[in-house]
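Here the structure comes first, spelled out in structure tokens, and everything after it is commentary.
One protein chain omitted, others in place.
Note that the chains are named A, B and C in the order they appear, and that numbering of residues resets to 1 at the start of each chain.
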Amino acid sequence: MAPHSVAELTSSSSWAMVEDKFSPYAKETLAKLIAFFEEEVWPAERLARAQLPDDVTRWQTVIPIIGELKAKARKLGLWNLFLSKAHYPEHGVPLTNLEYAVMAEIMGRSGHLGSEVTNCSAPDTGNMEVLARYGNAEQQKKWLTPLLNGENPFVASSDATNIRTSIRQEGDEIVINGHKWYISGAGDPRTKVHLVLGKSDPNNSNAHLQQSVVIVPADAPGVKVVRQMMVMGFDDAPEGHSEVIYDNVRVPLGNLVLGWGRGFEIIQGRLGPGRIHHCMRSIGAAQVALDTMIRRVTDPSRKTFGKFLYEHGTVVADIAKSRAEIESARLLVLSAALQIDKLKAKGATKEIAIAKFIVPSMALQVVDRTIQAFGAEGLSQDQDLAFVFANLRTLRIADVHIQQVGQRELRRAPALARKTAEIKKKEAVLFEQRGLKVPQ
Amino acid sequence: MAPHSVAELTSSSSWAMVEDKFSPYAKETLAKLIAFFEEEVWPAERLARAQLPDDVTRWQTVIPIIGELKAKARKLGLWNLFLSKAHYPEHGVPLTNLEYAVMAEIMGRSGHLGSEVTNCSAPDTGNMEVLARYGNAEQQKKWLTPLLNGENPFVASSDATNIRTSIRQEGDEIVINGHKWYISGAGDPRTKVHLVLGKSDPNNSNAHLQQSVVIVPADAPGVKVVRQMMVMGFDDAPEGHSEVIYDNVRVPLGNLVLGWGRGFEIIQGRLGPGRIHHCMRSIGAAQVALDTMIRRVTDPSRKTFGKFLYEHGTVVADIAKSRAEIESARLLVLSAALQIDKLKAKGATKEIAIAKFIVPSMALQVVDRTIQAFGAEGLSQDQDLAFVFANLRTLRIADVHIQQVGQRELRRAPALARKTAEIKKKEAVLFEQRGLKVPQ
Amino acid sequence: MAPHSVAELTSSSSWAMVEDKFSPYAKETLAKLIAFFEEEVWPAERLARAQLPDDVTRWQTVIPIIGELKAKARKLGLWNLFLSKAHYPEHGVPLTNLEYAVMAEIMGRSGHLGSEVTNCSAPDTGNMEVLARYGNAEQQKKWLTPLLNGENPFVASSDATNIRTSIRQEGDEIVINGHKWYISGAGDPRTKVHLVLGKSDPNNSNAHLQQSVVIVPADAPGVKVVRQMMVMGFDDAPEGHSEVIYDNVRVPLGNLVLGWGRGFEIIQGRLGPGRIHHCMRSIGAAQVALDTMIRRVTDPSRKTFGKFLYEHGTVVADIAKSRAEIESARLLVLSAALQIDKLKAKGATKEIAIAKFIVPSMALQVVDRTIQAFGAEGLSQDQDLAFVFANLRTLRIADVHIQQVGQRELRRAPALARKTAEIKKKEAVLFEQRGLKVPQ
Partner (left out) sequence: MAPHSVAELTSSSSWAMVEDKFSPYAKETLAKLIAFFEEEVWPAERLARAQLPDDVTRWQTVIPIIGELKAKARKLGLWNLFLSKAHYPEHGVPLTNLEYAVMAEIMGRSGHLGSEVTNCSAPDTGNMEVLARYGNAEQQKKWLTPLLNGENPFVASSDATNIRTSIRQEGDEIVINGHKWYISGAGDPRTKVHLVLGKSDPNNSNAHLQQSVVIVPADAPGVKVVRQMMVMGFDDAPEGHSEVIYDNVRVPLGNLVLGWGRGFEIIQGRLGPGRIHHCMRSIGAAQVALDTMIRRVTDPSRKTFGKFLYEHGTVVADIAKSRAEIESARLLVLSAALQIDKLKAKGATKEIAIAKFIVPSMALQVVDRTIQAFGAEGLSQDQDLAFVFANLRTLRIADVHIQQVGQRELRRAPALARKTAEIKKKEAVLFEQRGLKVPQ
């Protein structure tokens, strides 16, 4: 059987919008990626889950099939595709954000297995970006290289506000003290280092110069993984989301990234592209949910009272809405990716923020409808839906982004006022010429 | 002051998605269209309304400024842009559906003034398409030419189902008897002919061969415009939406279009592109509503208790949602337009149907939020919002299209089942190789 | 045929909740009201509309059937039922707010015909309340008596903020200058007086003492009805909603209500009960819309493709949602009415505000679904739906009330904090007794 085409996997209408923006290399890579997922990744999904123990040893497990798939992906050149040459000339691949966005959706069609086996999973991607952009040669050699090789997943604190971690110099050492929650990946046995953001100059009048970023080895004395935070009952092992205490942790001065007080700059630079990739993966997840729903409601063994599920008008409507919502969200994210390519992340702030508040809500709704089609089974461990729902729920932090989009839109007010004044002036002439009074 | 750019008028992100798909001619035409609207159309909007009387003479009025604008538009080549050369080689302009879609949004930014002055307004566009595609040489000369010249707006029955009009041959004449509602434009004094769909062979076992289309002069004996139907209190004069009785109306045989029993074929051919143009105009209307809202909430004279309206978080959220919804709907329609260019309307059925159920609801919601920002004034004749709302409401006939989209999606079920079987087979091998049992 | 029971007209479940709170007099009055509506009012609805001319004379028309119905209603004692003896011992009827609320829903089942023929229509009700509560004996004799007799509908400015009308004393006269919009009833030929709120002491440091209320004869020199404001294309003749200018209008000092600077007090006192009656009438309108929808979708002449409209699952769902939403809104308003009976309007602020933001949105949604079931006809003058929609839309001013409810809820925070502290204290003891550490 022929492999899925990209138009089939995502949608023919969105693919038509972007196809002519793809380089030959990107097209070829995309085709390889699809074939790889069809041949290797999707068939391995349940095996990966079966290879993760149910008991506490799950936190010490390196899932064998993931290692095998990583090796294959690397050999095929389906590796670190998120790292764009345009932004990272030395380490990157020649893919635009738009090109990668389409690939991220494919990866998102296999939960985090998809991005992990291609070394494209968050939060490692963000960490690699930080080191590729801001790390010095030595830091890159020591920490970036293994990361790019898919070893040693890093760890980061995603939260640039509400910083309560202190980072200060003592002699030729840096001392870190802090308490953090939801440190993704800290539970993973392969994690060798943490990338820690904290306050190094809390009294600096410029709030953007108060923070610094430090590389901290995971086994440094004082690094304590307190426990794993649950996400709606899921532990997300073996990566997990840990509560971590940094208790008088000491590292050499050379572990400071970029320089004192440049933490905000680093975190800002790290955002942008990465975040939109999340969105594309979520769209992949939503598309899988829709496909799953279609399979379920057309399953002949599910007839009730002689009727297929899909013979209910409300079920058909749910499918239609899901299709329309996925498609419009996909186009939004693709166009945001294109804006990033054209104007950098900074010039695409509004488009990125729109994607961030639209996509998670949309995907949650689609997954919820699929759960509904399954009944209780949809919430159980026999389907992946509840797990996907839980992960998507963590991304729905709509309010911040809604306000941001609204504020950006409001910046158009002065230009609108000027244009309106221009038109009013011309209108006045028209009325005057005809001896008429302009209405209020 | 520099004219608006298309990116500014619609959005920079959607423009970036389609810009490279525009021919030089299309780009130039679009720029001319924008300049024309800025210089001539928008300043004339309220004049056009002022030139329409309040009393019954409104139904006999030809609004002077519209005539002037039509002459200018024609001279500038901004004329009949809806008629694509690709589909109508003889009469059409060299614009793709996608290219015209962007222009239709600009036109939609000035209600039906925008499409009327460029001879692109419904339902004339559909009628021109019918005659250009299905009319014989004589019919085209007699009826199409004046239409293409912007004279004699036609009239049509939009409803291909629930047909109760009879069309039968008697000698060398055709006799029409029927009763129709919502015949757009029948109230207009310039209307010279009706294009009537009716049952010519009601007992034909093939339901698609029961109908015919006939050209009927507006002044033929027996054509009675009974009254004007209101739309939420608006009469939409001077075009209006009439209740019309055809009482033993007789026309020569030569007025039959295409042939007996080909009415369904004609009506089907007429749909498609035209309908999506409606969507783009609605997006233009929504964008104007959003701009109006931004102007209102930043109007310094509207402060209440020392606060601007835009300082309320809920107002900001309304603006953000409107922006995101407009943008995603716009991208949906543009991608549907592209599908039509690639696969004809028939190949783009799903995309068209999605656009048709998403856009009107979206636009109604945006206009409703703007009404809310204005309070009672938003519902009055001092703003155009209620009129726009009423017009958009007639377009929201969601259920049909939702079911259609859902049914189309469900057609993917067999392919999904096959792909799933493929993957299961590979999965079975993986488990077997490891001596594991495949989970249920 | 037996008359409708109240349980049938509203709902059996809500009636069961309140029936035992009704006095024998209230029950008897309600039964009479229902019989009157069945025998006289509902059959007369379309006649009333037919008796209103289409042309400008509509503004000078006193609709004959309304006069006849008023005479009958008065004779039956179905008159001024809104005026509760509890609040207005002299003029009122012995009905509680809750009892009247159920009657207001019945009245709302016949648009404003229902409340007009029983002399219970806004804004007259509010004006009667003002004069009954705050007018002196002379004012009551001269102005209240005709109002209570159903003559001389009054007029009022509903807007207590954004006051731009000035009211000042000159010698023994009061001089009024102002410009107002949406003065309901000013277009009616029977209107004899205006009740005008304006600023008499704009610089008073106490914002609540800046305003006064004055009685102004409609034919006083300087009272100019400029034009009628439209509501979504409807003029609401013959009452209308007028733009009015008060241009140096002079009235005797005796026309001042209550005293200088007491305008705010008057307007506040006038709110409350009246507003919730609006809500009950809206619920009546929604219930009529649902009944209309049920009739439509079960109409055998509306079958399409051999299927009744109600055989679509989505139509059934629309009906179910409408039923549930009407019922829950009804219970909310009834419980708010009961709170007013128990705690006066002031003690029921939150319940009133909830009713005000929930009911109009709910009713609009129900009416919109019914419009949808009718298609284009639902928006036309052949159905009352668009008119009802327009009127309901003016009531949806949600944001103010939402914020008000939210703020009131937040006042519960200190009590919640105290209770939580109590519970934590007990919890600490429990853990301590067992030698366990209280979790963070």
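Everything below uses one rule, namely that a contact is a pair of C-beta atoms (placed from the backbone, for glycine too) under 8 Å apart; a residue touches a chain by one contact, two chains touch by 3 or more.
None of these values were measured; they are calculated from a predicted model.
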item	value
Touched by the hidden chain, restricted to displayed chains	A, B, C
Omitted-chain contact residue, chosen from C:Lys85, C:Lys141, C:His208 or C:Lys321	C:Lys321
Residue touching the undisplayed chain, where the options are C:Ile245, C:Leu331 or C:Ile397	C:Leu331
Residue of C:Phe36, C:Trp79, C:Tyr310 or C:Phe374 touching the missing chain in the full complex	C:Tyr310
Interface residues of chain A (partner: the chain not displayed)	55-56, 161-162, 181-182, 229-234, 241, 304, 312, 314, 371-372, 375-377, 379-382, 386-387, 389-390, 393-394, 396-399, 402-403
Those residues of chain B which, in the complete complex, touch the missing chain	312-315, 317
Missing-partner contacts on chain C, residue numbers	1, 4, 8, 12-14, 16-18, 20-21, 38-39, 42-47, 50, 65, 290-291, 294-295, 297-298, 310, 313, 315-321, 323-324, 327-329, 331-332, 334-336, 338-339, 342, 348, 350-351, 354, 357-358, 382, 399, 401-407, 409-410, 412-413, 415-420, 422-424, 426-427, 429-431, 434, 436, 438-440
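Basically, only the chains that are shown with their structure count from here on.
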item	value
Centre distance in Å when chain A and chain C are each reduced to the mean of their C-alpha atoms	50
Cα-centroid distance, chain A relative to chain B, in whole angstrom	38
Residues of chain A whose C-beta touches two or more other chains	313, 315, 317
